[in-house]
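Have a look at this one.
The other protein chains are all here in position, but one chain of the complex has been omitted.
Every chain is named by a letter (A and B) in the order it is written, and numbering of its residues begins at 1.
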Amino acid sequence: MNKQYALALMLVSAVSAAGALALNYWGILPFWAYAAVLIAGFPLFLLGLGLYWMAREGEADMPFLGY
Amino acid sequence: MNEIGGAPLFFLEFGDIVIYFTPFTLTLFILALVFTVFVLVSRPERQIDIAFGGDAYYAKEISLSELRFRRFMSIACGLACMGAMVTGDVFDFTLFVSLVGICNVGIVAAVKSRHVQNAAYQYGLVALAGTVPMFSAAAMIAATTGTLSMLELAKGMILIPVAAKALLVLGVMGEGMAPFYAAKAEMFRAPGAPYVIMCSLSSLLIFLRVAEVILLL
Partner (left out) sequence: MIAELLFAVFFGLLLLGIHRKVIARIQRRPGPPVWQEILHMLKFSFKTTWVPATASTALFCGVVLVAIGIWTAALVVVLSGGSLLVIFAIYMLHKIVEHGFGLSSGSPYGKFGGVRSVISAASEIPLFVSVAAIAIFTQSLMITDIIAYQEINGPLLITVPLAALAMYVVLLSKMPFGPFSIVESKELVSGYKTEHFGVWRAGLEVCNGLKTYVLLLTFILVFIGNLPFWLVILAMVIILITLSFVCALSPMLSPYDSVTVQTLIAGLMVAYVALLGVMS
């Protein structure tokens, strides 16, 4: 995955989670909607962060078969 | 005991058949949906096998016709699962569960491996036998209470025979949960991860749902 996309994914999920937190705090967004955003956003944020942070993308290889 | 899966969020009425979402059924529904989408969008993996007596290995390929058939069966299985998760009618539930059983056999029966086909055949026999107690449970519930709606039955006005509940569990067990489940393990030799996962997922989902139904009735 392109690192720019990973960064964008991370930022979008972080901003939407923070937005949901704020909206829920002010009572605009119901709790279940905030929870839904968090549940969908947290995995995307983590993978986005990891894929942006990782050293580089390697060549696709065969699975490990023996020692 | 009406809210064992959390407070109902949403009702969808088709005449006297009510589909309802509680946090519990919604969780199961979304997972069935997510994995059905995985089936739709992913190509099957190529299983690596080692050729004995050397360093050689080979990857099993799935032919396009086999892929199409199994993908169709997996999507049907996913749809049946989603139906079984949210329906509020005992007969609909049994229908969806039996459909899950049929689709599960279909998913693996297309694989050209003797072990897998044997397992699929044996599982098919158990699944067929499982439908008898399952539908008789639905019939007993209808005969003793006069309704099949889970929402009506959950009010606890009429006592449901324990035998009916036991037969329902037995039937669902036949369709794929433990201990018959172990026979299914052989089915997972089959390549094509997104499709065989539907077998495993559907069994777990119908087990969870039947647990809720039994506690509800």
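Rule of thumb we're sticking to: a contact is a pair of C-beta atoms (placed from the backbone, for glycine too) under 8 Å apart; a residue touches a chain by one contact, two chains touch by 3 or more.
Given the structure is predicted, the values throughout are model-derived calculations rather than measurements.
Novice: Need a quick check: the contact residues on chain A for the chain that isn't drawn.
Specialist: 17-18, 21, 31, 34-35, 38-40, 42-44, 46-47, 49-51, 53-65
Novice: What does the interface between chain B and the hidden chain look like in terms of residue numbers?
Specialist: Considering the whole complex, chain B reaches the absent chain at 1, 3-6, 22-24, 27-28, 31, 34-35, 38, 41-50, 59, 177-179, 181-182, 184-185, 188-189, 191, 193-194, 196-197, 200-201, 204, 207-208, 211-212, 215.
One rule holds for everything that comes next: only the chains that are shown with their structure count from here on.
Novice: For chain A and chain B, what's the span in angstrom between their mean Cα positions?
Specialist: Spacing between the chain centres: roughly 31 Å.
Novice: Help me check something: in the complex, which residues belonging to chain A touch chain B?
Specialist: Counting only chain A, the residues touching chain B are 32, 62-63, 65-66.
Novice: State the interface residues of chain B toward chain A in the complex, per the touch definition above.
Specialist: Interface residues on the chain B side: 9, 48, 50, 57.
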